[in-house]
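Only one protein chain is missing; all other protein chains are in place.
Coming up: chain A.
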Amino acid sequence: MASSAAYLDADENLEAIISHIEQKSRKIETLLKQSKPVEALKTALEGSPLKTRDERCKSANWIVVHRAMMAIRDVDGMFNSLDPEYYDILMKYLYRGLSTGDRPTCDQCLKIHEKLTEKAGLGCILRSLADTVNTV
């Protein structure tokens, strides 16, 4: 597939992505301690590794998003401060959450899914389903 030179380049890239996610994780823990779950979620969603095919990076980012998502108690309130630019990426992570089958995760994802669909519309769901290039 890729030549060995390109593969090495990808490796370095992946390391950069993983360390970026680790940075995010620390920032999120701080924000959660300050009772700012929406800020934490925004931080988690920003800079998500959509373009890479590497499963480790995607899983690492998912763990971080999951942590922030589960800390949200007031879903309605969350949408008051979440900008529309985050809707599409949040929807993709909601479906990842639903696919885990874990009861608490699914409960939370469904709660958020209902409100997000009201806010963003069915088009948002379609984009998360149809986009096979930028995946979470």
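Throughout what follows, a contact is a pair of C-beta atoms (placed from the backbone, for glycine too) under 8 Å apart; a residue touches a chain by one contact, two chains touch by 3 or more; residues count from 1.
Simple rule for what comes next: contacts and distances are computed from a predicted model.
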Out of "Large ribosomal subunit protein mL40", "General transcription and DNA repair factor IIH subunit TFB4", "Actin-related protein 2/3 complex subunit" or "Geranylgeranyl transferase type-2 subunit alpha", the chain not pictured bears the UniProt name "Actin-related protein 2/3 complex subunit"
What is the set of chain A residues that contact the non-displayed chain in the whole complex? 88, 106-107, 110, 113-114, 117-118, 120-124, 126-127, 130-134
